Each structure stands twice: as structure tokens, then as C-alpha cells.
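Only one protein chain is missing; all other protein chains are in place.
After this line comes chain A, so read on.
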Amino acid sequence: MSTVTNTQKKAPAGERVADWADGRLGIYTLAKANMRKIFPDHWSFMLGEICLYSFLIIILTGVYLTMFFHPSMNEVEYAGPYVPLQGQLMSEAFNSTMHISFEVRGGLLIRQIHHWAALIFLAGMFVHMMRVFFTGAFRKPREINWLFGFLLFFLGMFTGFTGYSLPDDLLSGTGVRFMQGAILSVPIVGTYLSMFLFGGEFPGGDFVARFYSAHVLLLPGIMLGLVVAHLILVFVHKHTHFAGPGRTNDNVVGMPLLPVYMAKAGGFFFLVFGVIAVIAAIASINPIWAIGPYRPDQVSTGAQPDWYMGFAEGLIRVMPGWEINLWGHTLVLGVMIPLAIFPAVLAVIAVYPFIESWITGDKREHHIAQRPRNAPTRTAFGVAWITAYMVMLVGGGNDLWATHFHLSINSITWFVRIFFFVGPVIAFIVTKRICLGLQRRDKDKVLHGRESGIIKRLPHGEFVEVHEPLSQGELYKLTAHEQYEPAALPPAVDENGVERKIGAMEKLRVKLNKGYYGDDNQVAKPTLEEYKEIQSGHGHH
């Protein structure tokens, strides 16, 4: 702490302000501990930043929109400038969204930034989640942060859905009706839940106001808290990095937060804002004036939700319309089963870190991001999951696939029904083979070097390609991954000859473990002896 006396020259203004703030907030110690925080450089580590910045953009533009939006379902007659709707009856919600789009200065641009940013936010979270998944960055100590991230994605889906519903247009109204149908299919309580949510029969006069408070207050509030928690945990755990010379499990190699990352991240925020603003300025999204106000007696073809809910749409579209009638009650399996599969598919990916650590029995801390090929079973599982997800997205847009590729919608539906089950199996097998092939290639590169493209003719006439040995750093990168031993069941009888009790779960675990680390499921790393033997032979054998 500096003590300023009259004889001393006054400290510069910046220093005095900092000093004042430090004396009250203790920012100096906080900054000292975190300013030099190191972040590794890799483009895929910036996917999370895309999500964070688009989230901020959504909040900023959302605040602007709330100033003009009226979350009310009172019926009014449209008298605005858009001629093809003049004189039509609509809710105040729709009317005010029309007002934002055509009369508020910058309103349409802000609306479009808000909506495009939402689609990009969800897409960014999806890709970010897959990056973390395929590099094994969810492993201890980051499992909780993985769950926070998953929750952000899950809540983002519903925040997006409630936002999409607010303008009360014909498209989103159909989506809300879809959701109400799903709620109604829940046995016993479905009807009560629906009545409770909509304050009576659908659509009633309440849901816009209710969705509004969920969309602007409840869900984003929780999400903001989760974002902060997510970032705090990133700071606490430090960032993972890929193995390389000097990059180990015990350090982080990169650039400090201040000044390098502050500048980079700050600049990146404006780049993200810029890209989204450009997209919003050139491409229309949710043109409610063309869609028209919601009326329960109207519907349009091509009514889909935003992409992140397309998976649920697909489940409903391809599910056969089964139902069971018992004692005057109907069990609508055609809707109930998709409603159950929807969270189940998402839950599978959410709990995967815990399943993997149970199967592998690996409870150590990991700070090295794996290369996907070095975890073939996990990579194959991830690709299988994405395949199931994408097949359902195709199902959700089956009508557009039909019209744009001149196919029969029925054939597409059958394709989706079959490939929802078969596709992931094929994807699993193929991905695993590719991963193992890539591992073999790495091994080959380590042992024989890089193909140089130079063809040499030997004295006896044989042509050979000259292989250049890899640098020490590259050799390290290709051999840094760990070699795991498959788990094995202990002997059936212990040393005293007493039969050992082995639970069914343990047997299952060992079996699954062999699927991860068994002979056919990983390629043995080249050993030092192999390497030396081949290198001493000077090339070819």
C-alpha cells in the first residue's frame, strides 16, 4: 500500500484508482493469482468461447427485445404497415413482434441477431460438447463440469423453445400444440399437467406470459449461474492440452490470460458478434409476417421446430401411431414412447463419463486431451450417438427431404425407423476400424518414418521409397498416449481354495473393459526395442 505524503509526487491517476479499489475489493491478490493463468492454443479450445459469446449476445439483444414485446394473448386487430396482415386478428404478443419487426428502429435486425445467435449458441454447444467428448476431456477431475455443460445444452434447448413460442405465430403455435400433445400422452397425470401449464384448455390465454417469464427470467437465470460455475471450474481445473514436447499431464503450456488471452478473447468476442450480425443482416429467420398469427384451426406443412428440437420432431414423425385402449382409457404409445426416448438419448451422453470411468476403473486425474483415435471404443460410441441423433434430424425434416430429393416420404420414414437402430451399429464398427487403422498408421510412422515421396533405385534394380525419420517431437506426440491393460477377473478360487464370489456387475464390467482395452481394440504402441531394431537396420527389410 502506498502512503502518499505531501512531499512525494502524486501517483498517476490510474494507480490511485487501482489502489482505491484494491483497498476495498482486494482485487490485487485475486488478479495476481489469475492474471498469469495459462491457456493452451488450439482452435478447438475456442469452441466454448463461441458459446459464451453467443450467449452474451443473446442476453444483450434479448434485453432490447423485452422493451417492446408484450407477453399478452389479448386479441387485437393488426393495423401496422405490413399489408398482407392488415385487419387480421392476432394476440398482442404477435402484434408487438410485428411492431418490433417493422416499426421499432433496428428491431428486425436485433430480433434476427437474437434468433440466429440462439441457433449458433446451441450448435456451438453441441460441437463443444463433442470436442470434449472425443478428446476425453471429461475425465477426472472434469466430470462435474461436463454435467454443467450438458445442463447448459439441455436448458438451452428449452430456453430456445420457449423463445421460439413467444411471438405466438402459426409455426410456433403448432410447436406448442405438439408439446401439449406430448404432455397429454403422459399416463394419468398428462391431462392435469396440460391444464395446469396452459391454465385450462389449449391454447388458453396464459401460456405466452408463462413462457415469457421462463424464457427471460427462470431459464436464463439458471443458465447464467451454470455458465459462471462452468468457467470457475475451468479456472480451477486449468485447461487440458494435447500431448507434445514439454506438454505433460502435470503442466499447461500456452499463453497467459493477461495480456495475451484477454486481447485474444476480447477480439474473438467482437468477431463472433460480427459474424452473427452479418448473418442476421443478410438472412431472414422466423419471418412471422409470412407465417401469420396462430389459430388452433390452422396448420401449415413444413412445420418444424428449431434444429435443436428437430431430433424430438423426428422421433414423433417416424414413430408408428400405436395406442392401447384399456377400460375406457387410451395409452398413446405413438407419442409416449418418443417422449421417453428423447430424454433417454440425451441422458446416455450425459452419464457417459461415469460409465467410462466405471468400465475402465481409471480414477486418476487426466489433463492431457486424447487424440480420438487413441480411444477407439469411446470415439466409436460417440460417432454412433451422433449417427442416431442425425438420423432423427433427417426424420424431423422428412417432408423436405422428400420434396427436395424427389423421394417418397414413406420410404424416408422407413429408412429412419431402421437406421435409428442399424445406423449407430454400422457407425460404431466403421469408426472403430478407422481408429485402429489410424493407430497402425501412427505406429508405422514411428517405426519407419514419414514417406518422403523420393523413389530410389537400388543397385540390383529394386525401387524403394525413402522414408524420413520423424523428429523427436513428433515421435513423442505419436507415442505419448497411455497403453492400457485389459481388466481380468481374479482366479475363480482364492489362495485357500475357497470359491471367490464375483458379482454379475463385475463380470459385465470386465467384459466391457475388454471391449476398450482387449487385443482387438487397441494397437500396441511401438516399443523402444522395436524402434531401435528397425532404425539400426537402416531402412528396409
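Here, contacts are C-beta pairs under 8 Å (C-beta built on N, C-alpha and C of every residue); 3 or more make two chains touch, one makes a residue touch a chain; residues count from 1.
Quick note on the criterion: contacts and distances are computed from a predicted model.
Candidate names were "L-threonylcarbamoyladenylate synthase", "Urea ABC transporter substrate-binding protein", "Glucose/mannose transport system permease protein" or "Cytochrome bc1 complex cytochrome c subunit", and the UniProt protein name of the unshown chain is "Cytochrome bc1 complex cytochrome c subunit".
From the set A:84, A:321 or A:491, the residue in touch with the chain omitted from the display is A:84, counting the whole complex.
Screening A:71, A:310, A:353 or A:382 against the full complex identifies A:310 as the residue touching the chain left out.
Only one of the listed residues, A:132, A:183, A:243 or A:272, touches the absent chain: A:272. When the missing chain is restored to the complex, the residue among A:59, A:409, A:447 or A:475 that touches it is A:409. Interface note: of A:287, A:437, A:473 or A:490, the residue touching the hidden chain in the full complex is A:287.
Counting over the whole complex, chain A has residues 41-47, 49-50, 78, 83-88, 101-102, 108, 112, 116, 119-120, 123-124, 127, 170-171, 255, 260, 264, 267-268, 271-272, 275-276, 279, 281-287, 289-292, 295, 297-307, 310, 396-400, 402-403, 406-410 touching the chain that is not drawn.
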